[in-house]
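Here's a structure for you.
Every protein chain but one is kept in place in this view of the complex.
Moving on, here comes subunit A:
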Amino acid sequence: MTKTKKKYRRNMFSWILLTPSLLFMGIFLILPFLLLLILSFHDVDKYMNTLSTFSLSQYIEVFTSPFYLGTIRSTLWVALLTTVICIVLAYPAAYLLVRSPNQGTRTMFYILLVSPLLTSVVIRTFAWIVILAQNGLVNEVLMKLHLINQPLTLLWNMNAVIIAYVQVMLPFAVLPIATSLGEIAPNLRQASMILGAGRLRTFVKVTLPLTIPGMISGAVIVFSLAAGSYITPLLVGGRLQPFLPLSIYQQVMQVSNLPLGAAMSLTLLLFVGIVVGVLGWILKRWEGRMNG
């Protein structure tokens, strides 16, 4: 058999292996996306029936209404804040996870970290209601300690959303950071120290830069999840929060304005795509610098 023929066969084989997942992606991701795209350019009448005419009216609505612009802004802001807090909190956790001298301790940390992912996000978020409610844990304790006279309103605002988000998404930031920490050759830290750098300097100049890929991967996951979830904001923030996924949910399920919902979805996708694209570009530049 000639070389090209062999290569052709190998290629064919790969394609056959790929077919099921490609089909799945095609039917359940690409196709719905295209339908959503088409839908977003349709007009609606005043009873919210989708008309067969096409226009940019839905996008004009999204990008001119001060309410929707504010919603976009606060959605991105909340996602950004969640991402930053997650990365900052995840770093020490990842450090502990990787650098614990004892294998048993490491395994325990892993289980602690991953086990919340085994319960549904709804249950995890409900826990925050129990903690933050008017008669919840935090208020009860503060009242008993006579630090406050009136229960504080801790729920139904964006702070509650961010708190719940951080808790829910922390593992997604810890794992990639831990991975890239684990990949640093131990003698790079030794090299830094023998050259005279103390622990802090070694961390800032060697460890931290080498975990940038892990931090970016974590940020991409957390940011996308934070900008795109609606269960958590709905449960702890309430349905009135200016939050794009909530607005989409309302347009589709309550107002039944499907084209507007579609346009908002694609707008959200666009912004998340831009952020992820920029982060990905930084990652690629950084890795190119290090590995060619």
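In this section, a contact is a pair of C-beta atoms (placed from the backbone, for glycine too) under 8 Å apart; a residue touches a chain by one contact, two chains touch by 3 or more; residues count from 1.
As a convention for this text, contacts and distances are computed from a predicted model.
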Between "Spermidine/putrescine import ATP-binding protein PotA", "Tryptophan synthase alpha chain", "cysteine desulfurase" or "Cytochrome P450", choose the name on the UniProt record of the chain that's been left out.
-> "Spermidine/putrescine import ATP-binding protein PotA"
Residue of A:R9, A:R73, A:R99 or A:R201 in touch with the missing chain, whole complex considered | A:R201
Could you tell me which of A:L113, A:A133 or A:L210 touches the chain that is not displayed?
-> A:L210
From A:L36, A:L142, A:M193 or A:L269, residue that would touch the chain that is not displayed | A:M193
Touch criterion as defined above, residue of A:K46, A:K144 or A:R289 at the omitted chain = A:R289
In the full complex, which of A:A185, A:L240 or A:M253 touches the chain missing from this view?
-> A:A185
With the missing chain put back, which residues of subunit A would touch it? List them for me.
-> 185, 187-188, 190-198, 201, 205-206, 209-210, 286, 289-292
